[in-house]
Structures are given as C-alpha cells and as structure tokens.
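Every protein chain but one is kept in place in this view of the complex.
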Amino acid sequence: MKEKDIKIIEKEMKLANEGLPEMERDLFADDRPSRIEPLNKYLEQFLNWARARSLWILAYGTGCGAIELRPLMTARFDAFRYGIAGRPTPRQANVFIIGGYASLKTIKRIVRSYEQMQGPKYVIALGSCTINGGMYYDSYNTINRIDYYIPVDIYVTGCMPRPESLIAGFNGLKKKIQAGQCDGMNKYADNFDWYKANQKQIIKDWNMPDYNW
Amino acid sequence: MDIFIKIIYAAISILVATLYGLILIGIVHKIYARVHRRIGPPVWQPILDIIQTHGRKVATSHGIMFFLGPVFRMAGGMGTYLFMPVIFGSVVFSNYSMAGDLLLVMYFIFFGQLGMALGAGEGGHPYSPLGIARGLSQMSTFELPFSLAVISIAIQYQTLNITTIVAAQQGGMLNWTLFTNPLAVIAAMISLLGMNMHSPFSLVLAPQEIPIGPPIEMNGSFLGILQTNRALFASAKLVLFMNLFFGGATNLPIMMLKTFSIYMFSVFIGAAFPRFRPEQSFRFFLRIPTLIGILSVIVIAYL
Amino acid sequence: MVNPLYLIIISLMAGFVLPLLDRVNRKLSLATFIGVLLANTVITGFWMHGFIQADLGTLSFSTAGFTAPLSINFQLGILEAFVLLAINLIGLLTGIYLLKKFNESPLAGMILFIMVVMGANGLILTRDLFNAFVFMEILSISTIAIITLKRTNESLSSGFKYMLASGIASIFFLLGVVFIYFFSGSLNLDFININFTDYRLIAVYMVAIALLIELKMFPVNGWALDVYESTDAGVATIISVINSTAIAFMFYKIMPLLPSNFLYIFGIIGALTYLMSNLMGLKQENARRLLGYSSIGQMGLLLASIIFTAGLEPVLRIMIVGGFFLNHLIAKTGLFWISGLIKKEKLKDWRVIRSNKSLMIMFGIFIFALSGFPPFAGFWAKWEFVKSLLAGQNILIIALILLGSLFEVIYMFRWFIQTVKGEYKEDELSIMPSGKVILTTLLGTLGFGLGILIMKNYYGFNFLFTLPILSLLFIYLIDFLPAKIKGIMSLGGLAYYGYYLYTLVQFENPIQILFGVIFLVGSGVNLISTLNRSEISKGFYGLLMMMIFSFGSLLIARSYLEFFLSWELMTIASFLLILRGKNAQKASLMYMIFSIAGAYLMMVGFGFAPELIGSSALITGLTYVQLPLISIILLALGFMIKSGVLGVHVWLPEAHAEAEADVSSFISAILLKAGIWGFLLVAISVVWNAPQFDVYYWMGWLGVFTALVGAFLASFQEDAKRLLAYSSMSQVGYIIAAISMLSHLGWVSAFYLSLNHMMFKSALFIAIAGVYYRTHTRNMYEMGGLIKKMPLSFISVLISIIAVSGVPPLSGFGSKWLMYSSFIERGWYLQAAVLFFASAVSFLYLYRLIHTIFLGQAKYEHKDVKEAPVWFIIPQYIFIGAIMVLSTFPNLLIKPLSAMASQYFNSNIVIDGYNVYSSYGHWNGNLIMLVTMGVFIVPLFFLILFIGKITKVKQFNIVYAAERPESPQTTHVAHNMYAHYRKALGGWGKPRIWDFWHGSAEWAHTMGDFFRRIYSGNGQTYLLHIILFFVVVFFLGV
Partner (left out) sequence: MKEKIDRLRKMVNVLQVVEKHPDLYFITLEGNQLVMALGYLKNTLNFKHLAFMQAVDYLEDNKFMLTYMVYNYELKANLGVNVFIDREESSMFSIHRLWEHAWQYQRELYEMFGIDFPGSPRVDEPFIMESWEEMPPMRRDFDTLAYSQKTYFPRPGRETNDPKEQMKKAKYPNYPDSPKIRRDDE
C-alpha cells in the first residue's frame, strides 16, 4: 500500500471511544482530528495578521496562575488594547492559558477544553509548574510537563509570573502567529495517538470520547 | 436592469450599515474602556475579530438547523434593514421599503431571532434554550410598550408607512416625534433598552449566569456571521428609531450622528446599571413603560 | 270502532279467569295474560289507525244505555287513542319482559299488572270525575300491591309510603270531587261549566293537588324515589311510565276547570320539579334512584309542557307534549329494562354492559334520547316548546327547564361515560337473557324510528340534513371492513359530497365557499391522516363522517332549525369522537356540558330571532332580519362556547389533549371554525341591522383577551397537544376580535386567519400525532432531539410555526398585517396593542413546542424512533404546500376574500399587482418573499465558502463547562421552561377560570346534596311535605 493511501485510511478511521459505555457511544462524535493545510499562502498571511490582533482567551483558570488574569484584563494592564479579550466558551476562544500547575483532575478538563476549541488555537503555558512541575515536581498529583498532553506555543516562566511577563508572552505569541509558526492544532492532529496515550496513562477513568469535538 | 441597480444599491447600503455598526461597537468598547480608565482596543477591533472568526480552519456543526441558524439571523438582520428607508430622499439608501410598512419591519425582526433560536436549540446545550427562553419572554414584554408607541405614532401620522412618517417630521427639529409625541418616544426608548440588551436587560447573554446564552455552541464562521449581523442589526434598529422618532435623516452624516446619539443612550444606561433578574425585567416593562405607552395612545387618540 | 268498554271488560274478565286457568296450567294463564295485553294493544292500535285514516273527531261512548250526564261516558279522540296505544304497547312489552318473572311468582302479579293497565286505560278514557277516582284507586292500590309483591323490607316500606301518599291524594281527590259536585251539580267533565272562583276554588284545587301528588311533583315526591329504588325493573317501568302517564292525562282533562293563575303556578311547579329533581340527581350514585329522579323530572317537564302549550294549535301541541311523552316513555322504559338486565346498583358497575354491544348501543340511544338530542322526539319537542314559551314570554320557565335539562345532561352523560369508558374485567361478564335484549333493542329502534319519522314527515327535511345520520348507520353496517377501506370510502364519499354541494346546491355566497373549503377540503385532507389506522377502528369513520356531513349541513342550512339540528348532530358526533380517546372521560364530559349549555343559549337565541323570509341559506336569510339584542348576545355566546372563548374555554384543552391523535386536528382546525361560522352569521345580520347597543365592542375585547390568555396558557403547558389547544384558543380569539370589528379589513383578516389557522393547525396537530405515534408520549419534556429522527415532521412544524407566529415571508404575516391595519383603522388602538402582546407571547409557546420536541437532546429511549408514517406526512405536506403557495402569491387569497367582505362593507383596500394598500400602509407579499430569499441565500453562500472544515458532531459534544453531560434528561431544558415568566406574572398566572368552573360544579353538587336531604326516607316527613305543599301552593295561587 502506498503511503498516501494509508494516510487516507487513517483519516477516515473512526475513534473507538472505548472509555464510554455502550449506550453513550451514539451520543458522541467519533471522528479523528486531521491536519488542515491553509488554502492560500497570502490569504493565510493576512489571516495570521488578523489572528495575531484578535486573541480570545478561554476564561478558564486552571490553576493559581489564573489570578494574574484579573490585573491583566483590568485597568492596570488593560490587555484589551492589544485585542486580547476573554471568551466564556471554548468554541469561540482561540488562546488557552494554562494557569500554573495542572493536577490530575484538571488535566482532564484541560484536554477536553483544548479539544473543544476550534483551530487555529494557541496555548500559553503560564508558570514554572507547567514546564517541569515547579515546586510541585514531586507531587503525586501534579503533572510535570504540560507539553506531553497538549501542544504548547509559548511558555511564561516564573512562580508566579507577573502580568508584565504575561504580556511579554502574548507579544511573543503574536510574533509567532504572524510568522505562521503556531501550528499546535496540526501538531496535535499529527501526533494524536502519542498525546492520547500520554493522557490515558494518567487519566484512568476515561469516561469521555477519545476526541472531544 | 432596474432590478440589478436596486440590488447593487442594496448591497452598498448593507455594506455601509454593517461597517458603521461595527465601528459603532468599537466606539462603545472604547467608551467603556475610558469609563474604566483603560485605553481600550482600537475602534476597528470588531472588524479584526470578524476576520479572525471567519479565519478559523475548522468548525463543528450540530446539524442542518444549527448550520442555518446564523444564516437565518443574518437574513433577519439584512431583511430588517432592507425593508426600511435609511436616508430620506436617497435612492441608494431607500432599500426595499416599497415591500411593506412598519408592521413588516417589526415582524421581520422576529425572523432572525426565531431562526437563531432554532439553530441554537439544535446545539443541544442547555444554556441556549435558557437564554432563548429569557430572551423571548423579555421580547414579549418590551414589545408591548414599543407596539403602543408605534400605534401612537400611527394614529398621529395616520399612516404606517415609514417614508411618510419621516416626511411628516421634516422641516425643523420641533416636527420630530420626540417633540410632537414625547410620551410615545419615552415608551419606545425604554423598550429600546430591552431590544439592545445592554444591562440592566442583558438577560440573554448574561455572562456570569449563562455564559453566553444562545450562541454558546457557535464557532468559527457561524460566530463571524452572528457578529456581522450584530452590527448590522444594531444599526438597523437605530435607523428604525431614528426614522420613527427623531426625524429621519437626509444624508449619511446626519444619520450617523443621530443613530450614534440614540445608541449612546442605551450604552450609558448599560454602563451605569447592574443586571436585572429575569422576572424583575419582565415586570419592569409591563409596568411603567406600558403605562406610558397606553397614556401616549390615549393622549393622541382621544384628547 | 270497538267500544272502549271492552278494554275494561277484557281486563276485568281476565282478572277473574286467570286464577281458574292457572289451576289448569301456568302456561295457559301466561298466554291469557299476554293475550289480554295484546288484545288491548291491538284494539288501541285499531283506534289509532282509524283516527289516522279518517278525521273522526272525538267519539263519546256511554254506558248502561244512558247518555251523559246520566251515565258514565268514555271519550275517545285521537289524543286518547294515541296515549292508550302508547301505554298499552309499553304494557305489552313490559309484560313480555316480565314473563319469566311471572312464571315463577304467584299469580297475583299478573292480575295486578293487568289491573294497573286497566286502571290507566280507564283513567284516560273516562270523563266522569268519580269514575276517574275509582280508576285512580284501582291504579294506586294495584300498584301498591305490585310493589309489595317483592317482599323485601325496602319494597314493603316503600309500598307503605306510597300508600300513605296516595291515600292522602285520594282523600284530596275525593273531597275535591264532592265539592265540585256540590258547586256545579255535575260530575261529568263535559257538563261542568261554572267558573271555580272565590271559595269554590278549593274544589278544583284539591283535585289538582291530588293529581300533582300522584304525579310526584317537587317536593312531595320523596316516597316515589324509594319506590323506584326498591322495586323490580319492570314494575318501576309501570310506575314511571304507565301510571304517571295516565295521571298526567287526567290532569290534562281537568285543566279547563282550573283558573289560569293556578295553572301558571302548577306549570312553574312542573318546571321546578324538573330542575330540582335533576339537580338532586347530580349527586346520585344508585342507578335505579337516578332513573327515579329523572322520571320525576320528566313528569314535571310533561306537566309544564301540558300547561304551557295550552294556547297552541293542536298539531304543535301534540308534537311537544307527545314528543316529551314518547321520549320519556321509550327512553325510560328502556333504561329501566336495562337496569333490570344489569342488576347492578352502583352507576359505575354498569360498565358490564360493554359485554353486550347492542345493549350498549341501546343504552347510548336512550341516554341521547333522554337528553334531548336529535333525531329523537325529545329534541323536536324541546325546540318547539322553547319557541312557544318564548312567544309567550315565559323566560322563567325556559330558564328552569333548560337549567334542569343541563343538569340532566350532566348526570346522564357522566353515567354514560363512566359506563362506556370505565375499566372492566372480562370476568365481570354476565350473561344477558337474549330475549330481553332483543326487546330493548326493539324499543330503542322504535324511539329512533319515531324521531326519524318526525324529522321526515313533520318537518320534511332535505335528504342532505339526514345525511349525517344515514352515513353513521351506513358505515355502522359495513363496520367489519378494515379501517383503510372505510377511510378511502369516506374520502370518496366526502369528495362526492363536496362536489355535489358545489355544483348542485349552488352556494349563494362566496363566504360559504370559503367555509366549505375549511370544513370539507380541510376535513378531506385531515382524513388522510386517519388512514394510518391499522385496526378495524369500529365506529370511528361513521362518527367522523357524521361530523363532517354536519359541517356541510351547517353551511347550507336554510332555517334556524336546520342549523340547530346540524349543530346538535355535530355535537353528538364530535362528543363520541372525543370519547374514543383513551383517558377522555373527563374531557368528553366537559365538552358535552359546555356544548349543551351553548346549544341551549343558541336555542333561546334562535327563539328570540324573528322568522326568516324565504328559503335561502341562513347567510342570506339572516341579512333580512333584525336580530334583537338578546338574541345576538345569546347566539354569539353559544357560538363562542364552541370556539372556546375566554371564560368558557376550559373544555377545549381537555378535549384536544385527550381525543385520539388524529381526531384532535379535526377538533382544533375545523370544529372550532364551526363556532366561527355561527358567530359570523350573527355578525352578518348585525352588519345590516345594527343593534342599539355596541355589543360587538365588548365581544372584540373578549376576543382580544382570549388571544392573550390563550397564548400565556399555551406557554405554560407541558403537554404538546394541550399547548396546541391553547394556541387554537388564542388564534380563535384573534378571529373573534377581527369579526367583531365589523369592518371590511377586519373581516378580510378574519377570513384569512380562519383559512390559515385551519391549515397550520392541522399540520401541527398531525405532526404531533405522528410524534405521539412514534414516541407514545405527549409530554414535551420526555422528547427532544427528534429532528434527526423525524426531519420531515420537523420541517412541517417549522413552516407551520412560522406561519402561526406571523413572521414574514410566510402567510401568517399577511394575517397579522391585515389585522393590525384593520384594528388601527377601526380605532381599536388598545386592542391592537394587546394583540401585539399576545402575538409576541405566542413566540414563547411556539419555540417551546419546536425546541422541546425536535431540538435539544435526544433521549436514549427514542434511539430507534423512525419518521412518522406516510399517512401523517402526506396531509401535512399538502397543507404546507398550500401555505407556501399562498405566502408567495398572497393575492390569490386576498382578492377573493376582499370581494367576500365587500358584500357587506365598502372596500378600502386597493390591490395593485402584488401590492396591497390599506389606508394605513402597504404590503407586497411577493417582493417580501423574493427579498427574503435573497438575503437568505447571500449569507448561506458566504457561510459555505468560509466555514472551513466542518465536523458534524453529536448531541453530547457540547461545551459543558469543561465537563461532559450526565444524561440527556438532565441536559434538555424543557420542563417548566418559562418558570421565570410565571414568577413575573405572580397572581396573574393563576388559573382563576378553572377555579370558577370547579367552584360552580362543586356548588351545584352541594346544592343537590342539600335538597336531597329533605327526603329523609321517613313516611311522616313525606306527609308533612304534602300538607305544607297543599297550603303553600294554595296561598301562592290566591
């Protein structure tokens, strides 16, 4: 079989959704995420330009770092002037800020929310805990490397990083987006099985579909 | 040939109105930011947002009705706009006002709302019907003072034809309905608060209660269309109010000035008041504004 | 002509001979017994035949070779012959019915039976007062004896009470006779020719009171109830029918002697008896006692009718009195017989009757006959009686009688419904003696035939007006065929009927064609949905066709009676159709009660209306008469009850919800329009002959608030059909308000709305029927997400609700536009605002309907639900197609409708191409459609272009605050969806009208119970009643 054919078959392959009870399998979609190529280079450049100026954060504080988002959005630092706005639903947001440590319980929700975001989507990992576990590196309950579970575009170090560093992170993200280097969505689709295996390794009661559309 | 020119005119008219509506929203953001002592986003931020949402590469759909919901909404906004004359005496901006009168416009507003409600309903998210139930209920209550105001001005001008109503208000500021029939205008302006869904009447989107209500499942281009419509629809409503109560407009700058002022009315009230609970909002509309509306009808019809 | 003496002689002879024959053989005596009764019947039959053949006048037969006044003389006229035939026939049939019993009991029974019949015959025939007394005594004593034959404690005690009462009555009678003789010098009724005024009054008064006591008038009738309760069915028949008839006839004979003010009081007593005994009957649970109350009531009615028809021409009088008499005779005999067959005391135990189909049908026939439904004699009698009472301005009597009749209908139908629909177990089956069943069936057929006879011969109704009944009978004959065949036959029949009406009857007015389309074409399309029935569906198509043909008759009725007849037939058919629903007991009873109340209002309203001139259809005929205000109000109220206007709407949701799925659409879409049609007819009359008082202004308000309240109530329903029912109420409110405007534009919008409502409401009801057929639930919160399973139904519901809501571009907007324009034009500003509010509220229930059923979360149990059956889909799409065509080309409809309305008003709308101009605004339906399509297509293409890669997800793929949904039930927002609105409405959201009607019902029952207490069951109390009655009535009269 040719490589091309294998790709097509992989694309069409449905997810097993084995974590779900038989009754519920009809209620969840079982499509695999797939790689999406841009239509046109110049159009994509234009869109990236716009994307970089309209960053919609998912309003989901996954850890203690979420406390830094309040000063970021309010009068002191006013991130809205850069086109950074909050959005209450992952369907509409395109930036996901992992706010610090991700516990076992949270990582499940992070994965779900990340998968429910519609690409192109970007992840900012905030604080040391997301990089190597930070001060919780030896905790039984805190994951050490967030990029083993979802693709990350920008890390902001510190414990806690102040809003200024967060804004710096956003600026970095903007530059990356405008340069067309933020391709987390496709990375996730390409390495879907690897990510999924990592996730499943720690989330033992996997009671959701393999990909939360 | 005539038809093609008409279509081109309509397209121009809609484009202008949409851009104007988007800028209007941008200005509102700016004003809110200034009230908060922030700098605020650029006024063209809504346009960037729309490009961004349309630029999403993937989208999820819950079915045909979900797919068509935003289309219905947009059609409702475009239709509402197109069935109104925007600028008095202008050929380009007279739109399709010959298709019907004020009643048509009032009912076409529902077209988009109903379609969107159905689309959001198919999304299956519980917040959608919650928001819609709130929205429909509130809509039914603020329609009452509004319809009383409309009836009042229909009696006043002996017509339901918007162009004629505008024509009757020409020739000086004192000919505006605002001064000839102030009670009706008060009732209508209060119901405009409900229509614009700024706080204290922001029951539908209610970010802290049912974030963000009906469009919670809308993503990508669906959202983009909804946002475009939000701008167009806002300007359509403002144009309607301008035509009915504030003497209409004879050229584009006047139109922008007037609609901007009308919009600021609800914006400032929205910036100053916290949100009502649903039943408080319904009761509010069914009390004072309705009484003012009834009074306006009685004053015009029988006194 | 046989000498009437033979009647007496044969009976007396038999009395002597029977013991001898019985010695020989019981069979022989039984044969003689039947022979005597048969001979009586045959003789009276010959007389009747003779009188019908030739007008012989009245014949007088004297006895003992002398002529009156020297001897006792018998008078025999057509009246006597008729009554004699009737009671002898009943005597014969009852004799046969009791044959088995007589075979086993002592001989005395037979002899006493013959004596009763003889006493009754004598009482009817004789003209001599003292002789009458003798016969009365024979009658009473043999009745008492026959009661006590049963030898149970109850029957002995009731016989004793009877004896007490009849003893006093006899004393009064005898004293009265003595006084009469003393004052006038004669005992012969033909020769008493003085005026009984001043002190001489007491003479006739005593005689009359004696007869009233014997006739069991209120309140001196406590003893009679015990008698009815304790005796055998056959004996009760004798007392209720033979005995009472003879005494009533006696009263008729002494009537000329009575002064008119006393007659009036006696008449009121009769009517009051009817009212009170029916009121007390409300609370009864014992079948025999219930029948007793009914019998007493009927006697009161009979008495009132005898008295109040005194001035009428003889034929009419016979029609009325004879109608009541025969109706009572047949129905009551039949019911008593059935009670003998059932042998159950409690009303609810009568459900065993369902084991015998023909008996059950007969039971229904008797109940319908007793309640005064066409085609039975009671219907015609009541109609004519009310008319004649109205001519005499006796409003009080009408009120008493109609109220009494309403109560009678209530308990009769409650009984009927309990019996027909109650739960019953197979092992409760009791084997009925087939002979008696045949007898009962014979009796029922007799009653039915009699009614038809009156209908055909007295009134000479057109074939078309009997068609509903004939179709019922015909389809009953072929009821064994499968439902599909019957359905297709019905459809064919309906098509031919429509064609026939259109071509041959020649509608006089285009409005008839409009309503013809609503009634007949609408029914035809709706009929398709019934083809889904796979079982035989016994009785369904007969009733359905009866209803549909009645609609047709309503259209072409040329007189009030034709209209009312068709109306009542429609009521019967629709009632029975509703009753077919699984849990329709309460619903159908409420429907019946409200329908009957409405029908009575209409009856009185028609009675007040002036006579029509010529024989054109009502829609033309009514334009030439000026209806008095009272008539307008009553008729309008009657029609509004049928269309479910605010205040009397309580039957509507129940009936819609509980009727079978495919019947509901008929009720909502078409039956309600019958009310509209009637309302329109009244309005047409008003347009030409305006009344002094602007009653239509208030009806307009009523309609407006119906629309608003209906919309609110619909929004708060959990049951899909109930929601649609309230929605119908709301829409009917619009129509009523629009008609009430009495303006051109108003009527155009009313017509437009009527047609539109028929189409979208049919489509909605059929769609919901399809959903119900698949999901087996009506609760909307138990459904959800069916759009993927039933897309076709979804589309039709979608189009329909857009049409209901009035959102452009569909046809609903046309109606809204016309309506608001007309309201503003007419100057009804505040009404228009309320309607705006109502139509905004209607979005609430419409969204709820479509969302909770088709959108949101699908349930596990509906995983394998399929699209509705094709028979449900076809009619929906016919309606949807029609809606779409009319939406695109609204002038197809507006033009003819405008022409219809401009017969009555000056047209003030201008139609220019696709433009419609009113004096206030304009509307171009076609352009709106095009623009809407344009603005719809542009964003659609835009979306398709820009959407990117789209993934179709399933119902649980929702953003659920980073969680996943627990189950569809907890994720679907459906139950109590508008709780916040209800909360906001506060006290305004309470069902006050329900409370009012419940309170009324409660009150009536309490009153019934209260009055029932005066019958303590104690003989002495009864005597006290009699004495008090005697005194009070006397002083009332003086």
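Should a chain be cited, it is by its letter among A, B and C, assigned in written order, with residues numbered from 1 in that chain.
The working rule: a contact is a pair of C-beta atoms (placed from the backbone, for glycine too) under 8 Å apart; a residue touches a chain by one contact, two chains touch by 3 or more.
Given the structure is predicted, the values throughout are model-derived calculations rather than measurements.
Although it is not drawn, the missing chain touches A when the whole complex is taken into account. Touching the chain that is not shown, out of A:Ile143, A:Met160, A:Leu173 or A:Ala189: A:Ile143 (per the contact rule at the top). The set of chain A residues touching the chain not shown comprises 103-105, 108, 131-133, 137-145, 148, 198, 201-205.
Everything that follows uses one rule, which is that only the chains that are shown with their structure count from here on.
Across A-C and B-C, the chain pair carrying more C-beta contacts is B-C. Annotation: 36 Å between the Cα-based centres of chain A and chain B. Separation between the centroids of chain A and chain C, computed from CA atoms only, is 71 Å. Centre-to-centre, using mean CA coordinates, chain B is 53 Å away from chain C.
Touching two or more other chains at once are residues 36, 89, 91, 213 of chain A. Annotation for chain B: residues touching 2 or more other chains are 56-60, 216-217, 220. Of all the residues in chain C, the ones that touch chain A in their complex are 860, 863, 948-949, 951-957, 959, 962-964, 968.
For chain A in complex with chain B, the touching residues are 36, 38, 46-47, 50-51, 53-54, 56, 59, 74-75, 78, 80-83, 85, 88-89, 91-92, 94, 118-120, 185, 213.
Interface residues of chain B facing chain C in the complex, by the touch rule stated above, are 7, 54, 56-65, 67-68, 70-72, 74-75, 78-79, 82-83, 96, 98-104, 107-108, 110-111, 114, 117-118, 121-126, 128-130, 132-134, 136-137, 139-140, 143-144, 147-148, 151-152, 154-155, 158-161, 216-217, 220-222, 224-225, 277-280, 282-283, 286, 293-294, 297, 301.
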